[in-house]
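Just below is one structure, and these are the notes that go with it.
Only one protein chain is missing; all other protein chains are in place.
Here is chain A:
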């Protein structure tokens, strides 16, 4: 099991991990997660590192077959998105969507227009905003189709913006980067893409989608109706705060903010808005890496770990020849699905997109078997409150707490990595006590001494 001592032995590295370092196979297998947790990633390495870390190494980006499958699945989703509104609606509701497609699509449209202007790809000055907003819109629509139980909820566009930013920037810097990630272009897909006139843009969109999917597999429960998970997380932050900083906790309660609902945005968006853009990226680097570390630390306890092989055997689209064709009426969108593990002769099962369970079969592709990113989110939110304790202690009432939380002062460079490191300490201390139930921080048992009152 990982311990904080072991972690402390790893010296922080100041130079961001480069794309060439990241791409070397020994690096990926042996050190990536560990090192990435102690330093940030170079911008160019993120498009490769994030999906890898988010799946705790389960996504193998060197596996041609896997890459091809992912491209095919994305292409299939695109075919659905490209159907007529009526047909998309029909599909969407048949998959257990909680609202009408037109409502989802409208909200996506509204929110995409209002996406942050912070990164270059969405800044008003760069002139790139108009070009990238349709990309964001398409990504969110595709996600909603792939995960109709969540569909679209506000905040998801905030999580999507950094993903688009990094892939767009990376493709500008390296025209071939999408090829590296996606492997050989599928002949069937090539035909389809040409027909759609999307070309290599399609590959980048596919990469963006799967990376976003990877993030959402950890965050999606936050966006479900009733907000049950966020409420639990808010309660967890409250308890953790009371353990690590009694005075801060009691002050917040005294001024009428004891429900800790002011942490809602922090938890929902993984501190995306509470930090400057580049610091938030570094925090994510580190949190994703620590998630991967923790995942492997817990792996022995989690025999039911979903691997990429599961995808290859359970949801794989059989072959280019069986790749679905959509006729003009969109009624033939079905794929044949092999079920026989490792066998070349698959008993063909027709997987119809109208079948209620189709989306669920897509679901587990990136799904990690535990929820360590959730634990890290709770812990880093708590660490953020403690970092700002002076400001919070100066608040006299709930409105002041809310205003502060929506406009936290900049704590300077390095805060992203610092928060991630403190979050890890909180979790590791809990782990060492053996009080961590499967995937959730047991905050009651944590008696962390890393912060003084």
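Just so it is clear, a contact is a pair of C-beta atoms (placed from the backbone, for glycine too) under 8 Å apart; a residue touches a chain by one contact, two chains touch by 3 or more; residues count from 1.
By definition in this document, contacts and distances are computed from a predicted model.
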Choices "Polyribonucleotide 5'-hydroxyl-kinase Clp1", "Origin recognition complex subunit 3", "Ras-related protein Rab-23" or "GTP-binding protein ypt5" - which one is the UniProt name of the chain not shown: "Ras-related protein Rab-23"
Per the touch definition above, residue among A:167, A:223, A:284 or A:392 touching the missing chain: A:223
Options A:46, A:70 or A:107, residue touching the unrepresented chain: A:107
Residues of chain A (touch criterion as defined above) contacting the omitted chain: 103, 106-107, 110-111, 114-117, 153-155, 157-158, 223-228, 230-231, 234, 259, 261-262, 264-265, 268-269, 273, 399, 402-403, 406
